[in-house]
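Missing here: one protein chain of the complex. Every other protein chain is in place.
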Amino acid sequence: MKNKISWLAAPYVIWMALIVVAPIIMVVIYAFTTAQGGITLDNFARMGTYTVIFTRSFQLALVATIICLLLGYPLAYVMAKEGPGFQRIAMVLIMLPMWVNFLLRTYAWMAILENNGILNNFFEAIGLFDLINGIFGTDLTYFRMIRTQGAVVLGMVYNYLPFMVLPIYSVIIKLDHSLLEAARDLGANSALVFRKVIFPLSLPGVLSGVTMVFVPSVSTFAISRMLGGNNQMLLGNLIEQQFLGGAYNPYLGSAIALVMMVIVIVCMVVMNHFGEGEEQAVML
Amino acid sequence: MKKITALTLACSLALGLFLSGCAMEESASGSSSYNFTAGSGSTAGNNSSSTESGKREVNVCSWGEYIDESLIYKFEEETGIKVNYNTAPSNEELYSLLQSGGVNYDVIVPSDYMIARLISEDMLQPLDYSKIPNYEKIDEQYKGLSFDPNNEYTVPYTWGTLGIIYNTTMVNEPITSWEVMFSDEYAGNILLIDNSRDAFGMALYYLGYDVNTTDEAQIREAAQLVADAKARGVYDGQGMDEVFQIMEGGNLAIATYYAGDFLSMHENNPDLAFCVPEEGSNWFVDAMCILKNAKNVDEAHEWINFIASTDSNLANMDYIWYASPNAEALEKYPAYYEETYGEPLDQELYEIMAAPKDVLARCSMYENLPAETLALYNDLWIELGI
Partner (left out) sequence: MKQYRIGSRFYMALIFLFLYAPILLLVVFSFNNANSNVVWQGFSLRWYEELFRDRQVMGAVYNTLLVSVLATAISTVVGTFTAVGLFGMRRRFRDPVLTVNNIPIMNADIVTGVALCIFFVTAIAVWNGMIVDGWNGFVTYLEENFRRTLPRMAEMKMGFTTLLLAHISFDIPYVILNVLPKLRQMDRSLIDAAQDLGCTWMGAFWKVVVPEIKPGIVSGALIAFTMSVDDFVISYFTAGSASTLSIQIYGMVRKRVSPELNAVSTLLFGVVLVLLIIINVRESRQEKRLSARK
């Protein structure tokens, strides 16, 4: 019977070969070809020019991931300590923003952060600028927030924070309470319990959260476009440019995407070496 | 179980929304078919049904907010031809879409230099002007231009100028020169236009070079001028259509953009002013063309003829604020405006929309550049972006 059941997966295996594996193979092929169809390494040779963009993207994504972890871990932790009813509401509250299109939410941030936007208007109204100008003798009428790298990081943190909280929460909530009690009985204070028991055990959740924040952050093009003022390209913008932007060059675009993918996979493998999570995506 | 009911509820709600959408459709257009879905798709159903089934349709791709939508309904009603109206964000993105081969448009509305490129790459088909009687009404001034010297492929749609838009409350004196884009006077308060042709173009004008130059040294000098200004922090950001919110909201003082778009910004923020710099600037024509592999050639001609009519041009001009190449429409517009809104059209605004001869005299048109110059533009632009 066992073998008969397993045939149920056969259609999906064929589907994956077609729609998941074949496209990726095509990206690899494209990366090594020219528009005329010849095989070439030129696409990779040009990568040197883009080193700055690679570094910048990985830096910003790393910063966003760290901030997400610093904000998200405590949140998941205190949520897991609440009663079941409260927990359920908190969960819903974290999932709910996803139902408002992320572009619109980011657009709302544009209105908040603009030079003449809501936040600056608010500071103006409470007299913050007058105060600062009075003290420092400056001539400040607004804080420059939008079209900076800080705004891009804020957009990433805002959009991807739930992806950090959910996996960590779902791991903490499943922790075996007898372990914690045992640790306490053996004389560990709560800080020690956290450091020696809870944190190591929640590591799979952290790793999966880090992945789920880092990968979309490093490859975003909408957030940098909307909040970054297009001043400095990120990897996502560079790739998008090659496919749907001015410089139509899918071969170069594929090569950049491929290099990005390889770097990300290497990061994942190295990271997962430290903690082992059998099932990567523990979303819920 | 309850979650299942919830799901069902959600689905039925989705269905409800969809049905109400369709109901709206019918009451709005008066026709019973779900025809026009702009920028978009639900054409899915239409695509799969073959064109052989007697239904006539035309696939149009234009820019966002670049047509008075009621014209589409009017055309559908008059001719029974279904219009699948799509939009692309820019000439370059349109070109990428066409290259990728994933779309099958009949009519497109690219700008001059892109038309030249499409013609040189054999992507357009010659028009049958006997089917476009309204072509006669197009002013001679917009015919035989460099992108289509023999009038074979195009029917002009709009024209206009590129200039500096500034907020009068945020600058010290009226702006008349490109110099402001490269000096430190308003550093950090300027938006740089986000395409290589216009950005380097304004530097070329400022330096007094030919904007269509192929001289590498001149282009490099212009690019360097922009790059230096960017490095000194003159520009707060780069943007194309972002300019609307930024300038309307009074967030930055100065930007470079097109006259027609300035007028729609001016409607929302009367503090804004526009100038065509004294060193000269770009004037452009967007024109309708039919793609070589178009499937609905007859319908495409009908559409082009309809849009080229005086009435359509008046409606379009009123809606999008870009000047019309139709001489009759352009002349009639002030009267049309007064009739529609009950107040005379500001002559100054009219002259911004339809630049008078003396302004046009200092403007020039972009021509398609040879491949190596385009590559140079591209490389310099990417360097700037890094």
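Chains here go by letter, A and B, matching the order in which they are written, and residues are numbered from 1 within each.
By our rule, contacts are C-beta pairs under 8 Å (C-beta built on N, C-alpha and C of every residue); 3 or more make two chains touch, one makes a residue touch a chain.
Since we're looking at a predicted model, the values are computed, not measured.
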Options A:Asn43, A:Thr65 or A:Ser219, residue touching the unrepresented chain: A:Ser219
Hidden partner chain, touching residue among A:Ala22, A:Ala35 or A:Val52: A:Ala22
Contact with the hidden chain (one of A:Met47, A:Ile112 or A:Met271): A:Ile112
Among A:Leu103, A:Leu179, A:Leu192 or A:Val266, the residue in touch with the chain that has been omitted: A:Leu103
Residues of chain A (touch criterion as defined above) contacting the omitted chain: 1-13, 15-16, 19-24, 26-27, 30, 71, 74-75, 78-79, 81, 84-85, 88-90, 92-112, 114, 116-118, 121, 158, 161-162, 211, 215-216, 218-219, 221-222, 226, 236, 239-240, 243-244, 250, 253-254, 257, 260-261, 264, 268, 279-281, 283-284
Contact footprint on chain B, counting only the chain that is left out: 2-4, 6-7, 9-11, 13-14, 17-18, 20-22, 24-25, 28-29, 36-45, 47-52, 59, 64-65, 69, 84, 86-87, 89, 100-105, 239-242, 244-245, 248-249, 268, 295
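In this text, only the chains that are shown with their structure count from here on.
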Chain centre separation in whole Å, for chain B relative to chain A (CA means): 35
Contacting residues of chain A [partner chain B, same complex]: 49-50, 52-53, 110, 114-117, 144, 146-147, 228-233, 243-248, 250
Contact set on chain B toward chain A in their complex: 90, 92-93, 95-97, 99-100, 188, 194-196, 235-239, 242, 245-246, 249-252, 378, 382, 385-386
